[in-house]
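A single protein chain has been removed from this complex, and every other one stays in its place.
For subunit A:
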Amino acid sequence: MGILVNKDSKVIVQGMTGREGASHSRAMKEFGTQVVAGVTPGKGGMDFEGWPIYNSVAEAKKATGANVSIIFVPPAGAADAVLEAAHAGIPLVILITEGVPTVDMMKAVQEVKLLDAQSREAGGEGVRLIGGNCPGLVTNGEAKVGIMPNKIYTKPGRIGLISRSGTLTYEAAKLLNDAGMGTSTTVGIGGDPVIGTTFADVLPMFEADDGTDAIVVIGEIGGADEEAAAEYIKNNMKKPVVAFISGRSAPAGKRMGHAGAIIMGNVGTPESKLAAFKDANVPVADTMPEIIDLVKAALNK
């Protein structure tokens, strides 16, 4: 169970023959993911470590029936790669690339949303973009479409995880794993200011998933995604949610690595996020290990 990807997902890798694309294709295969092909324009027809390479996503999809694409294309071409996949009818597109210009992402995200609406109106399954600048996603025990270390996912469980930060996703997944709880699906949504999928988009999927009992949300300063998530939880969620917010001591106005992790005025402050979660009855952990205690407490209620 879990959401978005599972053992039946057929994955293509855009940029498979590049350094990152190659090493993560291997790691995903080791995890057990059905990686079916690669896409590298100009290298179509090549055999890459047993995988066929195609010149376009459309060709790869036609030949393999792929329904997920993961993108390792360099920043200048990354948004274009997203649009290629979306227009080829791939319903789930995951953009790993870091450093994509924000204006490119604005245009791509808007177009993907339009395609999504058109597809749904026509009775199709829609199009979803996750990322960019994200670690991807893992349904523990089934499939990984991302760059997370395989060895932190040894115990499939029933806790859903959504995070803006790559490293903290690993940290939280390992804590849940070590605590014997394990995870259902981990979704890294990315820390950039403009991303395809937000916390509030993922929460309803977990709410509807029979394989998930509770959800952990790892947020950070900047933006108002956490506040929007809290609002959604307050009005719609029956399953318990536990939160953590990174960067609570960071000074205002300074960009903390993630382009989105910046406090502007009174928007995106730790105080506004804490207040929003409090209002939604979502306990917020002060430290990462405390997440485990809060999840246990929430499940025992």
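What we mean here is this: a residue touches a chain if its C-beta (ideal position, glycine included) is under 8 Å from a C-beta of that chain, and two chains touch if they have at least 3 such contacts; residues count from 1.
The working rule: contacts and distances are computed from a predicted model.
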The complex's invisible chain, by UniProt name, from "Cytochrome c oxidase subunit 2", "Succinate--CoA ligase [ADP-forming] subunit beta", "Indolepyruvate ferredoxin oxidoreductase" or "sn-glycerol-3-phosphate dehydrogenase subunit C": "Succinate--CoA ligase [ADP-forming] subunit beta"
Candidate in contact with the missing chain, chosen from A:Val35, A:Leu115, A:Ile130 or A:Leu168: A:Leu168
Contact residue for the chain not shown (choose from A:Ala58, A:Ala179, A:Ala224 or A:Leu299): A:Ala224
Subunit A, residues in touch with the chain not shown (by the definition above): 75-76, 99-104, 106-107, 109-111, 147-149, 152, 163-171, 174, 191, 193-195, 218, 220-225, 228, 246-251, 253-261, 264-267, 286-289
